[in-house]
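Encoded as structure tokens, here's the structure I'll be asking about.
Removed: one protein chain of the complex. Kept in place: all other protein chains.
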């Protein structure tokens, strides 16, 4: 049994459910998926401010997962918030949905287009494309300018599918990547309209975590991703104090007074 | 049941067996792995000349697989020979072992070192790192200068493991990548000596193909990877003629007189 | 009178004082420098985990500064934590010390070497060099492996200066960049030993903020750095809720219950 | 007397004649040009599949040329198929027409546009632009979507010239590059319509080979381009077996039973 | 008192006055600005030819400034002519206006558009963007095709402002950069029409030089920017002979017979 925790970094429970459904739909029979969202932070992520402030909640969920023996994690927001810090904490692999989607896209085409929510998030998508070595394959990032929490509203699915079709046509790209975890249920409509493979990050990330776990691959403890050194935290974030000793969080223990249920 | 064909592009049956064992060891219970090697071409791949001439055999195996309803393919040589052409032919996904290894390595570390066989193949490894967007993460390509067919000889495993340990130390890298499919059985020894995650491409590629199949992702038929247009082939390669009509090889049919058993 | 707030993102008051002294030493007579540190978060920043969790405190200080009419901000940690989010919040310019140091270094030399604290932070320095367009000029990132809070201990200054001299010699670089705000007082010793210009980020950032304010340049409100949209925050971070209306935080107001004194 | 063999990698004799005429038209009086095409492989090259399967024929022609004392080679297809392998085999220099055209274009302008045949080949042109360091200068790759073997049909020349004129206008580029050896006779019409220098690769490659021969420059035998090691080949490709001993193919000898006349 | 010399590299006195006014408008009270133009060279800079031939005059002005104890220099032409050579000569910092503008632009936005004079100069702007690490942030270079000396003619200011507004709209960029020192007085009109921060290089460069001087930063004398070695110059340029000894021009002395008044 492989235990994967899919973390929706915002506090919108409806989106957590969407994300969880998608994750379970693609997971192997031997995988147990837990879909969680933090007890703190923004209700959706639509700015650098939101993204930065979603990270403490993500890290608290990782800490909780480590206490429970989770095998691997998915960070289910297309900005991949807190990915580096999460890798320091977790014993098992952590994969972001933008990361997973971009890797998968390059396995089934030479080029891809991303369709995202708000225009202001396009810069973050490009930053991640550069980080993951996919900037050369990314032909365009297109915004539908529908707020994240309106993605399950009337017409949103169709508008996104239409934009996807236009994006691949204008960019001349081979693949379309859905640039928001809130679009996790849109694959079929988009595929029909766009006529190219549709890569959705939550599903891709779940399969990549399963793959890494099956291969026995965990984040390297050498260098940049070694467990964070012991550290005293103050004030509102005092619960994030890192105790002494221990090579992974599971042993060393974050003194976490916050509730994550 | 997912049917995956792992193609060893050279004609060395011992290596095909090694590769097949590794593939089966990591494959899901619901995956059937066929490990094959071509009926034509070089007995090992140690030059651009060898690599170029391994491609016809790889493509013949893809054609055979398409006739048999294969779901996805692994090209099990670290030069990923014939990957683009194979993608044009196959209905399902095709993944190379260098491609798979480099993607997997960047999911568990920021940097990696490759350990390969002959020095003369280092250039090819770098070319692929650039193509897959991993050149920034690749800190070094190191050659043990043991010929491919001697990898199962006495001392080879230990020499490779020693070199891996040295490579990550000198490069300051987080992960080591085994740069030859013939090293598929070396993971444990290397991990022990190098002290970092060891990424082996055959296993990684099998899991990536499984993931893509589970996600319903196939190579985009749009643009660069559309099925090859009908074409008359002459002489020694007349069997590679592409018949008229058909969207994938499975339908259009390569008039293949060559034996692939 | 130009009001600049220099934010030390960790909670170590001694470092806040060091940083404040350096800022005041280089500031123009017409500049009033406030050196602050957050009421929440880590006591030093030595991992991605620390850096991510320093950001809420940085943003709270920006929010406080906006209420007080601050003209510009310096983020005084070499990882430039929270820079993008801070730019969304602040009406005036925000500059990070790594950013400032790397820009300044390229104005007085073709190449530079960075000397940082722990080896594990070298990756972040390289990431920032890429982001700021300075990766081509950066010849090396060298770690003294002295923890941040030990930088004012005996021998640290000399050890850093020795490493700086070695770094420029080995890298063949023109300039040395001090890669931690805690080294802000080391310039003279380093310059003497290294024999090249020494760029210290706190000072550089203060001067850049002064320059931008004098030129009337503020962060573009168009696109990526527009003020964050109104958003409800929950739990521990409920105080970061963004109220409705308003083009900058100063108008829109973060409902900040946290103390920042 | 310099002996240059221009290899048309496909089996279309009409194109071999076109290519040969162009080569002879620009060759020095002291150069003897042989234009050849393989006895095996595709009749035109319009996919990765075709390109991969053109390589054995190209290599057989190189082997034949080596037996005959050829001084240098041109590979006359804009995908430069088999270039690396050919360099391992040949004692003298080998130049591809895309390679030659891109180098020449950057000597007479800062930017260029490529006009190619089918859209699906544009990706290959970009790959080569990256490999040859010309991606920064390449402003666009434009497809006329005329099959290779129809280039000598009615209207093709005019359509290509029109597209070239449009390409340089839209891209704002200084030079146009003809992206198919089958366009070797189109220079005059294109130049007239496009109003910029027109670089045709067959001619450019012949002159570059002449230049390298005159300078006494041969492919480096060190490292990546050393002669391929002895190797047993099987089946259909058994004739490509590399015999023992010998530093270049001319000495070592490929046991080539295939006819190349 | 900081003494800054702003060098207009062409001989058009009206532009020197424009540039000087802008420099004084942004300079600190403690800064004395001298605005000069060479006694030799082109009356405006609109080609590589003009730019190359503006350099001797720029260097003569640097030599004169060194004799007079100047603390830092601005080269006030958007091609930054002679920047590297000027850095070898001057004891204090030298900053070009394109350099300053591009650095400043990236501090207040993620992306910028440049608006320049003649189309033929766009290539130079891109070259500099690459050199200064700003090519990733530069979304476009747009030419108004108004000759430099007509920038103070009727309608020029409005035309430039209109083009700036169009450029940021089409490019989707955050900031506009004025790509000619002759536009130094256009900031207000452009800002009003474009609705984004407007970066003007003369002002930005003056503030950067002030900042470097305040920080005690001078061009590194190590390696590439060491003072030019003693050298005999002949003919028309005999006055540029570099005498023996001395670490900076101020000591070593250029035997300058040319008048710079």
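In order of appearance the chains are A, B, C, D and E, and numbering begins at 1 in each one.
Rule of thumb we're sticking to: contacts are C-beta pairs under 8 Å (C-beta built on N, C-alpha and C of every residue); 3 or more make two chains touch, one makes a residue touch a chain.
Because the structure is a prediction, the values reported are computed rather than measured.
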item	value
Contact with the hidden chain (one of D:4, D:19 or D:134)	D:134
From E:20, E:41, E:109 or E:203, residue that would touch the chain that is not displayed	E:41
Option touching the unshown chain, where C:22, C:87 or C:110 are the choices	C:110
Residues in chain E touching the chain absent from view	11, 38-44, 46-53, 55-57, 59, 82, 84-85, 87-89, 119-120, 122-124, 127, 130-131, 147, 223-226, 228-229, 231-240, 242, 258
Touching residues on chain D - with respect to the absent chain	26, 28, 93, 95, 99, 103-104, 106-111, 132-137, 168, 172, 174-175, 195-197, 199-200, 203-204, 207-208, 210-212, 214-215, 217-220, 222-225
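Here is the rule we use: only the chains that are shown with their structure count from here on.
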item	value
Multi-chain contact residues (two or more partners), chain C	123, 223-225
